[in-house]
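Note that one protein chain is taken out, while the other chains of the complex remain in position.
Take a look at chain A:
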């Protein structure tokens, strides 16, 4: 028995793999043909193989759970999502353009603030931003770049057009899952990798290394690069260890570092103190230095801000970069691109209503049942209201929240998020909504991952893809049709 792909119906949503006339799209043709040729039992065998592989790679997750950690193995779907290389090329250019403009914007905010003087963005938006750091004013990090690693969430809606949903400029995570997803898929569907049309993704860690090395304040052949983790109890610890290992960098905790009398950062090694040049920090701004920020933080390094301000160490991302990772600022990004680059934005924003503006607020409050309401500074899908899926009670609660702190809320129309075929149970393939998080690197050069991390809302009809909210993931294939 085989799966009947003709019965697959995405209910009017744009589907990544299948057209409205139930035919595979060009980049997914080989994939769908291959999957259609598999018996249901064979397909199930592959699914179980993926599960076993994840167990093997993710032993750590189960172990944590048993000791009270919230981490768990995340659900993985074996059917990849495909995007044509031609489509991706456009998205890639758009992502580079966006991060370049955002970095110019952040640098401007901490220097002359021309963007405010020229009336592009209202002053109070920045002044009231939780992530604007006065400590960063006047600092000039290398290349004028503040956000070196950016995870931008893309969705496809309507006829398959890409939209930017948000930019994560603080400590974006998930890239290790992107790499692991490919490793699993290669084991599960090896037949499909025989031709070269699926573009490889595994140069990410070496690009990350090069990007970080370029930030070194000392002009030496082998700069000391470290990954700073909050420690084993952080849910992304797996990723921190993975990236450190893949780059051959030291994985350090705050207590492994100290700032010397010369305002340089050192790590405590068996040979004595060793100077550190670049810190890829996976700790939020407010915890990196108890002297500068939260005095109770035990995760950070006293004096780290001082060392950074003097240019003795590079921090990626730079403190204060999060000011552009604000959903109110997000609404201004198209203007920001035009202002700094004198170019039209290649990637579109989702229409956004700012509750800060009385007129727009009025509209939002009248349409809570149709809109998605998001807090300006949360990540991980927390504190959101998805209007069409909400109760009257939820809506009343959000109306109060918005009125008491309008600056902190934005609203967007409910998007018709694209779907992709997902193996739900044995022999059952159904559409599920998904998004895409590519990772963009910028220092001396700019680099975009080939595709990114595809996250899937595993619950039927759900639009929330965050792993903390029951989302899963699948491999992302950028398929080069011209190479065939």
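Brief remarks follow.
Following the convention adopted for this analysis, a contact is a pair of C-beta atoms (placed from the backbone, for glycine too) under 8 Å apart; a residue touches a chain by one contact, two chains touch by 3 or more; residues count from 1.
Please note the rule applied: contacts and distances are computed from a predicted model.
Matching "Alpha-E domain-containing protein", "Cytochrome c-type biogenesis protein CcmF", "Nucleotidyltransferase" or "ABC transporter permease" against the UniProt entry of the left-out chain gives the name "Alpha-E domain-containing protein".
Screening A:33, A:114 or A:255 for touch with the missing chain picks out A:255. Which of A:6, A:117, A:218 or A:268 touches the hidden chain is settled by the complete complex: it is A:268. Within the entire complex, the positions of chain A that touch the omitted partner chain are 56, 59-60, 63, 231-232, 241, 244-245, 250-253, 255-256, 258, 260, 266-273.
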